[in-house]
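Worksheet: one structure, shown below.
Only one protein chain is missing; all other protein chains are in place.
The letters A, B, C and D name the chains in turn, as written, and every chain counts its residues from 1.
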Amino acid sequence: MDFGILSIIIFLPMFVAFTTLILPFGAKGTRNAAFLTSIVIFALVSSVYYNFELTGFLQFREHYTWISSYGINYSLGIDGFSLIILMLIATLIPSAYLWLWEGRTKGYWISMLLIQTGITGTLFSQDLILFYFFWEAMLLPVFMIIGMFGTGNRVFSTIKVTVFTIMGSLFMLISILYLGVSFFNEYGFWSFSLNDIVQINNLTRTEEIWLFFGFMIAFAIKIPLFPFHTWLLQTYSNSPTGGVFLLSSIMAKLGVYGIVRFVMPIFPELYKEFAPIFVWIGIFGLIYFGIAAMMQVNIKKMFAYSSASHLGFIVTGIFSLNVFGMTGAAFLIIAHAMATGGLFLLVGKMEYDLGIKAIPALGGIAKKAPIFTVFFGIMLLCIVGLPGTNGFVSEFLIILGAFGFSPTAGIVSAFTVLIAASFMLWMFQRAILSDSGNDVSKMTDLNKKEILGMLPLAFLIIAMGIYPDWFFYKIEPTIQHYLLDILQIRN
Amino acid sequence: MDNFLLAWIVLVPLLSSLILGTMYLYSIKVTKIPNIVFSMFALTAPFISFVLGVSFFFRLLENSDVIIYRAYKWLSVDGYDIDMGFMADQLSIFMVLFITFVGGLIHIYASGYMKDDDGYGKFFFYFNLFLASMLLLVLANSPIIMFIGWEGVGVCSYLLISYYYQDSENVKAGNKAFIANRVGDLGFIIAMITMFYYAGSNGFDYINLELGMANVPVEVLSFIGLALLIGAIGKSAQIPLFVWLPDAMAGPTPVSALIHAATMVTAGVYMVARFHFLYDMIPNVGLFIAYIGAFSALFAAIIATKQTDIKKILAYSTMSQLGYMFIAVGLGGYSAGIFHVFTHAFFKALLFMGAGAVIVALHHEQNIFKMGGMRRKTPLVYFTMLIATLAIAGIPPFAGFFSKDEILLTAFGSGEYFIWIIGVITAVLTAYYMFRLLFVVFHGSNYKENRELHSLSKNMTMPLVILAIGSILAGFIGVPLLLGGQNYIGIWLEILNSKALHVEHSIELYLMGLNILAAVIGLLIAYKKFFNYDMSKVPEYTGLIWNKFYIDEIYDRIFVDKLKKLSIFISYKLDINFIDKIVMGISNGFIRSGNVVARLQSANTRMYAFSMLMGISVISTYLIIVMR
Amino acid sequence: MADLLLSYIALAMILFSIGFLGIISRKNIFIVYMSIELMLNAVNLIFVALGRYNESMEPQVMAMIIIAIAAAEAAVFLSLIVVLYRNKKSLNSDIFNVLKQKDTANG
Amino acid sequence: MVDIIFLGLAIFAIGGGFGMILFSQPMHSAISLIVTLISLGGIFALLSAPFLFMVQIILYAGAIITLLLFIIMFLNIRDDELPDEPNKNITIIIGAILLIPFNILILKAFNTFPEKSMNILGKDFGSIHSFGMELFNKWLVPFELISMLLLASLVGAVVYARKDKNRDG
Partner (left out) sequence: MIDFIYVLPLFFVGLGAISLMIVSTFKSVTIRKGSITTLVFLSMAFISNLYNLNTGDEVYSHYPFIDIFNKMIIVDTYASYFSTILILGAILTILIGIHYFEKHKEFTVEFFSLFLFSVFGMMLLVHANELISAFVALEIASISLYVMIGFEKVISKRIEASYRYLVLGSLAGVFFLLGTSFVYGATGTTTIGTIGDMSLNTFATNMNLLIIGGTMILITFLFKIAAFPFQNWAIDVYSGAPLPVTAYMAATFKAAIFGFVLRLFIVDFDLIRDFWDDALVYVIILTLAYGSFLAIIQKSLKRMLVASSIVHTGYLLIAFTSISALGESGASSIIFYLVAYFLSAVGAFGLIAYISSDDHLRITYDDFRGFAKIRPYMAAMLSIFMLSLAGIPSTIGFIGKFYIFTGAIEAGNTILAVVGIIATFISVYYYFKLIAIMYFYRSAEMTNVPPLKGVAPVVIAFIALAIIWGGVGNTLVAYFPGVDLLIDMAKLSYESLFVG
């Protein structure tokens, strides 16, 4: 039973979590272990990255039987799309750990480690049940971390988000089971492996539509797409920094990933057929959430809306059915994860120091904490989509993609450049820059660890904006594979 | 060859700005770094760029072929390659030359102006970043790289305008500038993407785009042209996106000088010139540009006549002059437009720096009616300002005369007499409000006698002199043939001009005279009203013009308020009371059903038996029905 | 009439129904108990009638077993009645409602 | 003749049943139940089950109901302790209506049985001997299990009936 590198990446954090749980580690010891783990994983992921071949097919496959009677396998693999998200996770998590360095309990770190296991597991799974397994398993530590360490009406909002997400995923489960049964009926043996499931062709159109939406509901809630977004505000607002960081920068992206990984190959025809709906839902969300964010007083809720707005845009990208849109979406996943993640870390620090979330109660931070402000500014400009940051590259590509899909969609989606800028800068003015006479004397500037944690993000945001191609070449074959082989589109 | 040096024109200020930024953070966090160190890094950058620019200028003189340097492949998607490429042709190098030159002078001036400011290093960090962005904008070889510079300029202007960020008004002004620019960027990006799809199949640099455009239907071209125009309007503060420009005066005066004189605002003009191959194919759109320019020119000039803030007057004058440039480029007179950009850079920089000097001298007083009598206190500033005023008013032989004359000639020669008339009227107004400013500030009786003036350092006065000389001489590179001169600029930029003007010499002479007459009329009216103005009476301005035609208020009412209301509606009403209510309604429905069900749990044995009876009854009925 | 299986069945069903009605209508726990006994007897009647109809002894044995079961139940039931009466000082089954669902949630 | 006996027994059985559920005094109900049980015993006899007839009379009517009567008297319930039952009749009516489909269903199913003589069988049928043969040859398991059941109920009855040792009153 030799585990491959992907298994190690998945289970190392869990192993560390349980070891520290059982052994008498303190909060500090657990934290150090967690940080060390994240660094080791970064190294492992880097080796995966360098050994990754430039094809659009799955690599680093691992395959073991799990429950043989129902053909459920422990089946892993990555392609270019997973790879970039993997890189993202591996980069973000050590950074985040540096930020969460002080004042967290042991339970917090253990939860973080478990979340990491859940996330990577979800990312690697090539078996539908295994995917569902990790997909739900990922939720539990998040549930714990929000509920235990959050603020405000955290118990209610935690239960709300959990029930909401599980509702979505249960519909997905039904769809998965239905697919498994259909496969069994057609081929006479059980399998939930993605490779097998895609070969089903005995489904009627009505069935397919139901199943398609079964999957889409799960992902739409996770992302979240309009109108499944109402859990977002309270959750983001009440979450502790680590929780909201992971939720916004990684887990929401996994919803998009799920669409690409599963919905697209299983229902290629419907994917194409319903693409206009989702492109427009995405664009609608982009504008709707953007407008909603403008007058939001709670800074975390504003970011929640902003996040939803961008995720709508990502969805537009992946449904645009061309290389530009999809590559752009992949890129925006990274860009947005870094920028939003960074912003939530920064806001988390602000909340930690000052205990304030309301924008009118802030102000004058820039004077107190210039380095903080510099990083805040970089992240913000990335969100705004300023050229020179990766935010621009991705937005540009998605707009291109949307335009390729339909010129109207392209033109409407271009409004993204206006929307994010308007509320972000206004917030920046009120919360950070102008001195509004509020007492912010408790605000401290970043310490060395925090700077160290934020630097990779800021560096990547800019580096990917200035030299995007260097970050692109690994993913493009995958996207081409999606379009040519799976969706069979040549644009 | 040494094409890579092209990239260094941009890189030098960029690197300098990065060093400055890091140093600044270091200095506020760890130990203070003396200003002189900052100055060293800050001031060398534009001059290195200038020198590099000059070297390329000479290369182009020798060989007029376009110099292109592709640094690396910026993006490669689906077979489309976009390079991080730089292109030096006559237009871009010309722009580089005066941007770096004027920019450099403003740097020097700023080092004096800002010397007591805490954020000295930060200021130059922004400044050099701004310069780098502007140079990238100019030197880019494809629209998308240009867009990087374009946006960089926007964000730097935001940073500079809101430089005194503690005051929320300043930041608001910065925001306004950025948002208005973003509206323009929206147009730009739409245009870019449309271009990409329709004309970008061979490549996305200007040369390939020009080739690609040939097959594109004219409607699409018009669409692209209009969308691009929105970008240009936003950046160059034309109707209707000009609102940010007056507010942008919130920044330090060198910022105003830099933004208004040589860089940012001229980007719009540059862009139209850069896309001349597009606009040549769609003359109707060009005409539209010209009209926008004409109306902007007149509109700004009218507002300027009633302003009291010295910087705002200059700001409106900028807008007005940009209107002239738009008239020119819209009508295909690209070289005339660029010529005016060039001369304008000198005298407008000079005006702002002079105004800045006065402001500094008077301890940051900006109302012209509270100045007065500065002629004796600061004679150097007075003389340089006088030269600049003469130049902007279009009095020969100062720089502005030649360029403005050429623009009006273009308008007349194109047969757009209406535009031409507006141009002439604007010229009268320009002379009027500029001399009004000059007379009130420098000639009027002293507002407060015996007040102590802040001394002006050499750093501030030296650039004034250089620019004054420039304002006198700059026009001579484009002296019309009629006056026996040689229109060097027209020759240099001949790649742009496709339109031949046919205006008879006699008419041209009349026109020239008319222009001079217009300037003189303006001058005289101003002289009559404001020479030796009694400064004890600060005029109370009210009314439409003083309130800038209520444009800001109208925008607030139409867009901002509505948007805010919509936002509040969505985030506090729709989401909470409707969408979330549906979601929570489902769960409340469950709970309510639970309460109903709970009533059945009465702990009454008979009732339980009764419910069993009912169940059995139903089952029996079912069986009776299904069993024949 | 006595020749017909159906008449025995009908009688049994009537008794069965009466027993059922007793359970749903009476509060007195004694009568509830008696109703159950009546229902068991009704079932017995069906068994015996079927036994006669099939001419088989088996149902009679079953009926016998059912009587024994009824006896066992009786022992427990009657002792429970005693306990209940001691505990509650009442024979009214309707007041045995400490287990009533009291919690309700507000939505 | 048999018909008349059957009819009489049936009427007594039904009347006893109704009496049982209608009397408010448990004592009266119990006596009504005895009437029913004895009538049923008679019907058992009509159905060639003499052994069961005996068992019914002796064990059921004799033992179980006597036990019941004993308990009733033991508890010595006064009239005012009896529960107030105002809705008794209406519940019975509603219940009866609800039971109609159930009865119809079953009677309909039995209605299809072919007609067959139900006369009293002579000889061995239903006698103790044949009953015993049947019981011990075929039905030993349930019969033995009954002993376990009775043991269990014995323990139960003991548990319930004994005085609580640590009851404070």
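Here, contacts are C-beta pairs under 8 Å (C-beta built on N, C-alpha and C of every residue); 3 or more make two chains touch, one makes a residue touch a chain.
Nothing here was measured: the structure is a model prediction, and the numbers come from that model.
Chemist: For the full complex, can you list every visible chain touched by the one that's not shown?
Modeler: Spelled out, the missing chain touches these shown chains: A, B, C, D.
Chemist: Among D:Phe18, D:Phe44, D:Phe131 or D:Tyr160, which one is in touch with the chain left out?
Modeler: The single option touching the absent chain is D:Tyr160.
Chemist: Would you indicate which residue among B:Pro283, B:Pro397 or B:Gly594 is in contact with the undisplayed chain?
Modeler: For the chain that is not drawn, the touching residue is B:Gly594.
Chemist: May I ask which residue of B:Gln486, B:Asn532 or B:Ser611 touches the chain that does not appear here?
Modeler: B:Ser611
Chemist: Residues of chain B in contact with the chain that isn't shown?
Modeler: Residues touching the hidden chain, for chain B, are 587, 590-591, 593-598, 600-601, 603, 605, 607-609, 611-612, 614-616, 618-619, 622-623, 626-627.
Chemist: Tell me where the left-out chain touches chain D, residue by residue.
Modeler: 105-106, 108-110, 112-113, 137-142, 145-146, 148-149, 151-153, 155-156, 158-160, 164, 166-167
Chemist: Taking the full complex into account, what residues of chain C touch the chain not shown?
Modeler: Touch with the absent chain occurs at residues 16, 19-20, 23, 29, 32, 36, 39-40, 43, 46-47, 50, 53-54, 56, 58-59, 62, 65-66, 69, 72-73, 76-77, 80, 83-84, 87-88, 93, 96-99, 101, 103-105.
Here is the rule we go by: only the chains that are shown with their structure count from here on.
Chemist: Calculate how many whole Å lie between the centre of chain B and the centre of chain D, each centre taken as the average of the chain's C-alpha atoms.
Modeler: 103
Chemist: So the centre of each chain is just the mean of its C-alpha atoms; given that, what is the distance between chain B and chain C in Å?
Modeler: Each chain reduced to its C-alpha mean, chain B and chain C end up 95 Å apart.
Chemist: Give the residues of chain D touching no fewer than two other chains, as numbers and ranges.
Modeler: 91, 95, 99, 102 - these are the residues of chain D that touch more than one other chain.
Chemist: Among the residues of chain A, pick out those that touch two or more other chains and give their numbers.
Modeler: none
Chemist: State the interface residues of chain C toward chain B in the complex, per the touch definition above.
Modeler: By the definition above, chain C touches chain B via 20, 23-27, 32, 93-94, 96-101, 103-107.
Chemist: Along chain D, where are the residues that touch chain C in the complex?
Modeler: 2-3, 5-7, 10, 13-14, 17-18, 20-21, 24, 26, 29-30, 33, 36-37, 40, 43-44, 46-49, 51-52, 55-56, 59-60, 63-64, 67-68, 71-72, 74-75, 77, 81-83, 85, 87-89, 91-92, 95-96, 99, 102-103, 106-107, 110-111, 113, 115-119, 121, 125-126, 130-131, 133-135, 138-139, 142-143, 146, 149-150, 152-154, 156-157, 160-161
Chemist: Across the complex, what residues on chain C touch chain D?
Modeler: 1-11, 13-15, 17-22, 24-28, 30-31, 33-35, 37-38, 41, 44-45, 48-49, 51-53, 55, 57-58, 60-65, 67-76, 78-83, 85, 90-95
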